[in-house]
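The complex appears here without one of its protein chains, the remainder shown in place.
Showing chain A:
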Amino acid sequence: MTSTDTGLRADADAAPQRSGRPRAQTAPHRRKEALTFYLFISPWIIGFVGFLLGPMLFSIYLSFTRWDSFTAPVWVGLDNYITLLTDDPIFLRVMGNTAYYSLISVPLGMVVSLFIANLLNKKVRFRKVFRTLVYLPHLIPIVAVALIFQMVFAPEAGPLNQALAMVGIEGPNWLMDENWVKPALILMSLWQAGGGTILLLAGMNGIPKEMYEAAEIDGAGGMRQFWSVTFPQLTPVIFFNLIMGIIGSFQVFAQVFILTGGGPDNASQMAVPMLFDEAFRFYHMGYGSAIAWILFVVIMAFTALAFATSGRWVFYESEVRS
């Protein structure tokens, strides 16, 4: 990127220097270019200030208040945070549920999508058909998925328990059972794991065939080739999927809202549905804002953790090529 570093030298060039060097004549052009730049990015700047920075600052302020959105906010200091972390009967449980859901569904989803991608990367007949079949669930809006799985998890009539009955297992009442409601939500998320395979397949396409040939000559079998060639080459994509997965799973909403409403007995209540309830059902806007900020800190912590450990396992192509 030559444009950025020359851009930084714009001030130095602004001094008039007609020493015959052709690039000096660009000074007024530079200023015009900079103005054009700011004009062009103004939609983002307006959006950033109006829909992000401003609301964020307001949200921090609100998290220190009690506010029902009708009367003026009342400053309560750290009360919301203290109540949430020490005195709220359900918040810690909700955060536990959210973490449980994320920490199981994200890795499991990554394993499933990697497994499928690896199968589909082989030379199989009807590859396009299989690829489409596996990807199809990912195309269905989450609202429809939730409605579909409400039927799938039906205790007697649902296909899941019918299939279990065929092998002699009496399936649980998934959505009404405190022990099974979170596994049910995780199962549902796995159904859409095919989404991750597309990126992985694209990544697999980019792996030079010569690497496999070399591995083959060295006597590596299928498994060995996967672990020594495919997996290391894919780690950047896997890392990308991991970060997106973490961020997405902590923000689960529609599934819980539609399928369980957080029940039974808050066993499936998650952070964002709780935030929604507090803010838009009970009009606890300050309390809701505090939940949002705690959620933000937790997501950041997990993302930072992923980044911190990435140096050990994420393998960048530039490290080989250069």
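Here are some notes:
We adopt the following convention: contacts are C-beta pairs under 8 Å (C-beta built on N, C-alpha and C of every residue); 3 or more make two chains touch, one makes a residue touch a chain; residues count from 1.
The criterion applied here is as follows: contacts and distances are computed from a predicted model.
Think of the chain that is not pictured: of "Carbohydrate ABC transporter permease", "MoaD/ThiS family protein", "Tryptophan synthase alpha chain" or "Succinate dehydrogenase", UniProt labels it "Carbohydrate ABC transporter permease".
The hidden chain makes contact, of the residues A:V76, A:V106, A:I186 or A:V237, with A:V237.
For the options A:F64, A:F91 or A:F149, the residue in contact with the chain missing from this view is A:F149. In the complete assembly, the contact with the undisplayed chain comes from A:L133, out of A:L92, A:V111, A:L133 or A:I169. Remark: the residues of chain A touching the chain excluded from display are 1-4, 6-8, 10-11, 30, 33-34, 36-38, 40-41, 43-44, 46-48, 50-52, 54-56, 58-59, 62, 69, 116, 119-124, 126-130, 132-137, 139-144, 146-152, 154, 156-159, 162, 191, 194, 198-199, 202-203, 209, 212-213, 216, 221-222, 225-226, 229-230, 236-237, 239-240, 247, 250-251, 253-254, 257-258, 272, 275-276, 279-280, 285, 288-289, 292-293, 295-296, 299-300, 303, 316-318.
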